[in-house]
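To keep things clear, I will list the structure first and then write my remarks on it.
Removed: one protein chain of the complex. Kept in place: all other protein chains.
As written, the chains take the letters A, B and C, and residue 1 is the first residue of each chain.
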Amino acid sequence: MKIIKLLMLSVAILFLIFAQNNLDPYTVSILNNIAIFGILALSYNLINGVAGQFSLEPNGFVAIGAYVTALLILPASSKIDMFALEDPAPIILAMHTSFLPALLMSGIVAAVLAFILSIPVFRVRGDYLAIVTLGFGFIIRIFAMNQTKYTNGAMGLNDIPDNANLLWTGGIIIVTFIVMLNVIYSKYGRAMKAVRDDEDAATAMGINTFWIKTYAFMTSAFFEGVGGGLMASLLTTISPDQFTFLLTFQLLIIIVLGGLGSMSGTLIGAVLVMGGTEWLRFLDQNMDIFGYNTGAHPGLRMVVFSILLIIMMLFARRGIFGNKELTDMFKRGKK
Amino acid sequence: MILELKNITMQFGGITAIDDLNFGVKTGEIYGLIGPNGAGKTTLFNIVTGNYTQTKGTVVFNHEELSGVKPNEIVLRGIARTFQNIRLFKSMSVLENVLIGFHHQANYTYFESILRLPRHFSNEKKIKKEAMILLEKFGIADLADTNSSSLSYGNQRKVEIARALATNPRLLLLDEPAAGMNPSETEDLSNIIKKIKTEFGLTILLIEHDMKFVNQMCDKVLVLDYGEQIFEGKPSDAIVDEKVVAAYLGDFEHA
Amino acid sequence: MKKITTIAASVALIASMSYAKEVKIGVVLPITGPLAAFGQTSNDGLKIAYAQNHTLKNGDTVKLIVLDDRGDKVEAATAVKRLINKNHVTAILGEVASSNSMAMAPVAEKAKTPMLTHASTNPRVTKGKKFVTRACFIDPFQGAIQANYAYDHGYKTAVIVTDAKQDYSVGVSKAFKKAYEKRGGKIVGRVIINSGDKDFNAQVSTIKAKHPGIVDFTGYYPEAALMVRQARAVGVKAPFIGGDGVGFPELIKIGGKAAEGFMYSDHFDEAAATSPVAKAYVKAFHAKYHKATDSMGALAADGYGMILAAMNKCKDPTDKICVNTNLRATKGYQGVTGVININKNGDAVKSGVVRVVKNGKFAYLTTVNP
Partner (left out) sequence: MDISTFVQQMINGISLGSMYALIAIGYTLVYGVLRLINFAHGDIMMVGAFVAYLAQNAGIPFELAVILAIIAAMVTGILTDKIAYKPLRNAPKISLLITAIGISFFLENLFNVLFGGVPRAFSAPDYLTKIIHYDGIIVPVTVIIIPVVTLILLFIILWILNKTKYGMAIRSLAFDIPTVKLMGINADIIIMLVFAIGSALAAIGGIFYAVSYPSIDPLMGVIVGLKAFAAAVLGGIGSVAGAVIGGFILGFTEIVVVAFMPDLGGYKDAFAFIFLILVLLFKPTGIMGQDLDRSRF
């Protein structure tokens, strides 16, 4: 079993190296998008799927991560030049690190914020939790828009050094995947699932459900922050308007489609959603033969995407993988 | 006395569910709580386990007062429970359900599990072994990898009790353990309860309707009616007590 | 892998020698999503320009590949890569929003593919980029037009309305303030709106209390129309002046009578369209859409035209470097929106107009030269 895992890991790494150097930038960028949204969705699935806390805040954590990394890797001169609305705050000018510490910092800041948020957030349950977290995602974005001294407001940041590439995004999604599985297959992961299945019963087993939820929330936030940092460096530009709840919805679609609570399913979901929207572009170009090819219905792609989404949900009610992992299926196969 | 309830009163929005209740459970006893539906038995359980905070009175467990102690901490002090309507973790296997009970006996931190440090493996191995031993005692070791929701009712009940035992309790609260079981299952269950009681040195407080079961199992019973204590003593005496009979008749009439 | 591409490329090369070539221009626009209005109006103008001319001097035909990015940065960046690496376009036109153009610019720069944005006015879009050019003027110029026009026409005090969600609005507001105060004007207040808002009663009450000479509205038309309506309803008498973001027919349709007298700086005006290019565009636009022209469409048409002009100057119109060099060297291009010169930063230097809503129509007031 261990050998198989190591083999899979090395194949994945070899593929990343090959892809980065040999595939065309378009294919690489699709892989990058899949990897980044995969990272975000994997971590989102921990709190939403594994711990069963239906929360809607990842756009906020992604935003935080993106801004922290961007501000850390942008050189001071560039910041002075860029902050058009107000001069940047001294701390913004002073902060500067290389890429890896910046990513880690993104994760840490997001995780610390998650810790602070967990106190109010986990006072409520169910759909109330959903709206409170939705609110937090909203508030973070609005702050990004208005704290011009720190974020340059709606103008956003650009010329962010493009340190990220497929090796980074691919490497980090592998790390995220392993960490998530390690969490799930530990007493903490079991406790998270217990909280999801029956919170009162989990308490009756002596589990401090607040802390278990907070662990899941912080871990989730950490990787969402890192993913945000990667996104910032990959796009080289960020602005508050890219972190709306539509981002959260996109992640939600990925995890539910793949199977809530299943990390393997999430990877499939990320491929389907991120690859699928690209693939569906042919719909926008159905008039190719006439030379001018936006077709009669530009935007049809998104109509079809939403129909496919509904159909897929109707047929795979618990998502593609349910809440099982690929490894579970192996296990069952062996028996 | 391992458990003592003193002057317990519980009110919900003006309605008195439990009225000035006093009783104690001796170490090693099987103590039964009986009474018609709505008598306040489960409420009493919820007070002992810290899910409800009583309006008045104190709960003393092992010479320590329990007021203000959170439900999950009460478990760590040695009180475990089962639920009236079996509440297993439905998405998990039987083994995983029991492992949840061993949560606090696995000593590794969150980071150790993320990094898969040696302590993670050694502790997981240890609790898995212990969980299997426990399942064997209940005769359901072969079901370890089965999903808990696909078990028969009787086996689900066993898993729930095994899971509670995994927390290493000194006092076990069983809420209608025999409910919904056929006579042979009930028989099986009472044997197991007696076995584990001696083996683990447990004290058991149980709620039950099945009077035959109570008679067979309990050293002592307390009869509740509308939150009031109407009888405490030997089960064989309870069934001939006038008040008790009246209370049960009333219950039947209502039903 | 590489071998196959080489073979494919050589096959394509042989094929291209015998026929008139097809030259591809990629277009990235927000056809869906929150910016759909801008993407769709750009696309409308583009269609007119394409219909008018899609053949190069050497006989090659131009093919447009229009991709929708939902107004999303990730999609915009991916779309550019798709255009460059999958469709092998020679040049790229787009996007509308500066924030999206900024996500596309580094991709084009890296792939050494000329990118021309027709409507992104944030100065940073072209900054430091050799392959990114724009067909419109930048925020500071527009802010200055508004400030100077307002001050010169006797409005010495102003309230600025900023849309905190739009980088465009924030940029123009800042430029307006700078230019206005430099002239001696006084900013008596500043109110903030958020695009998507519909209720501005609170803001207009604040404006009313400040009694400004003029209200500088730097956002977009959906908010402008509603705000001016609500402002007039509560009795704000001061005129409004805005930027190209408000110059849409919907300002009048939605604003109704309240929109009367709303002034704004813009890229072009039908009435001022005297050149044959502009006249032809306006005529074709009216014939096809039966509505007034707008600057988004006109700018897109100009962007397309500039790319075509640059291609025509190259022996091989698919030579990206050559096309880019010529695009950056554009001088005196006679477009729909006027004469366009590209300066060394890649920004368009061109005149702007000030227009006003008069009798339910947009009317030309004046032309402002840079």
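Criterion: contacts are C-beta pairs under 8 Å (C-beta built on N, C-alpha and C of every residue); 3 or more make two chains touch, one makes a residue touch a chain.
Computed from a predicted structure; not experimentally measured.
Partner chains of the missing chain, restricted to those shown and counted over the full complex, are A, C. When the full complex is taken into account, the listed residue touching the unshown chain is C:V191, out of C:V191, C:V246 or C:I307. Although one chain is not drawn, the whole complex shows that of C:A51, C:A233, C:I321 or C:A363 it is C:A233 that touches it.
The chain omitted from view is touched by exactly one of C:T55, C:N201 or C:N369, namely C:N201.
In the full complex, chain A touches the omitted chain through residues 54, 120, 123-128, 130-132, 134-136, 138-139, 142-143, 145-146, 245, 249, 252-253, 256-257, 260, 297-300, 302-303, 305-307, 309-310, 313-314, 317-319. Mapped onto chain C, contacts with the missing chain fall at residues 31-37, 39-41, 164, 189, 191-194, 196-199, 201-203, 205-206, 209, 221-222, 225-226, 229, 233-235, 248, 250, 253-254, 256.
The working rule: only the chains that are shown with their structure count from here on.
With centres defined as mean CA coordinates, chain C is found 33 Å away from chain A.
Shared contact sites, meaning residues of chain C that touch two or more other chains, are absent.
Among the residues of chain B, none is in touch with two or more other chains.
Within the complex, the chain C residues that touch chain A are 1-2, 31-32, 36, 40, 43, 47, 50, 54, 61, 63-68, 70, 72-75, 77-78, 81-82, 84-86, 98-99, 102-103, 105-107, 110-111, 122, 124, 127-128, 163-167, 169-171, 174. Residues 179, 182-183, 186-191, 193-194, 196-198, 200-209, 215, 261, 323, 335 of chain A touch chain B in their complex. On the chain B side of its complex with chain A, the touching residues are 49, 51, 70-73, 75-76, 80-81, 83, 87-92, 96, 99-104, 106, 108, 110, 113-116, 120, 123-124, 127, 145, 163-164, 166-167.
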